[in-house]
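Left out: one protein chain. Kept in place: all the others.
Entry: chain A
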Amino acid sequence: MAWLWWGMLAFSTVVLVVITALWLYAFRGGRRVDRSSRDEQRIARRWIIGGGLLLPGLSIVVLLAFGVPAGQRMLPLPLPDGQQAERIEVIGHQWWWEVRYPEAEGGEVVTSNQLVMPVGEPVDFHVTGEDVIHAFWIPRLGGKIDMIPGRTNVIRLEADFAGVFGAQCAEFCGAQHTNMQLHVEAMPRDDFEAWLAERQAPPEQSDDHAAARETFVEHCASCHRVAGVSDGQLGPDLSDIGDRVSLGAGRLAMEEGAISYWLRHHQQLKPGNRMPSHDHLDAETLDALGAWLETLSP
């Protein structure tokens, strides 16, 4: 679609330059040439019909002629010869992303704030909002669609090459709309399936972090899910949090110690986010909790 709007950009620039030139000409023309007023009217009428009617009329026809087929490709129409588009569900929350792979072999895979998709094939994203309207947008892949509570919208996107793409909420969704980013990765089909497969089993747990796990079960489990440990549904699923690139949906880059920093300062980093503050827990407990969460990786 890029060529369509480069073309439009060039066209708009030409129109702007021509109008400005006409303008300057109208200024400078003065009353030097003494044409009869009938002559003048004929020239004027020509400009009105040419510039006022034909030019915009033609532009509209051309725009629609190019625009309609381009729009057609965004519709989730049935694919030829029984091909099936991969189905990924994305649910917008205030202010994070829930991503579900209902058709993964061996059972549904759930993750949050990251999205992995196969490259070179159409993917149907079924999107909705849980609380308010959000919008799903991966700028490099073109499409954009609102995630409306009570409705499911479908958008078909295709990544032409493997790589990492930024994505973000595009519809104003409340105080932390700014910090609602999604890490998107397109990879070959085999890698994609491997990625899903390694998330089928709960992450391995070592005894080193038994205390942190207990803290988690006591204080965090009612909101967060960690496969095999807890089943909270209100906040992001944390089963593979150690494998992610950011915390707070793009607010803080993931590195060693980032989680415990986040746990202490999340209300300053992302004011208004729905996680209560943890001031009643001492620093050591939070550090231990963070250290355990960082190990959660498939």
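Here is the rule we use: a contact is a pair of C-beta atoms (placed from the backbone, for glycine too) under 8 Å apart; a residue touches a chain by one contact, two chains touch by 3 or more; residues count from 1.
Rule of thumb we're sticking to: contacts and distances are computed from a predicted model.
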| item | value |
| --- | --- |
| Protein name (UniProt record) of the chain left out of view, among "Potassium-transporting ATPase KdpC subunit", "Cytochrome c oxidase subunit 1", "ABC transporter ATP-binding protein" or "Cobalt transport protein CbiM" | "Cytochrome c oxidase subunit 1" |
| Residue of A:E89, A:D146 or A:E185 in touch with the missing chain, whole complex considered | A:D146 |
| Contact partner of the left-out chain, one of A:G57, A:G107, A:G120 or A:G228 | A:G57 |
| Those residues of chain A which, in the complete complex, touch the missing chain | 1, 4-5, 8, 12, 15-16, 19-20, 22-23, 25-27, 29-31, 33, 37, 40, 44, 47-48, 51-53, 55-57, 59-60, 63-64, 67-68, 70-72, 74-75, 94, 129-133, 135, 137, 139, 142-146, 148-151, 153-154, 165-166, 168-179, 181, 183, 233-234, 245-246, 248-253, 271-272, 274 |
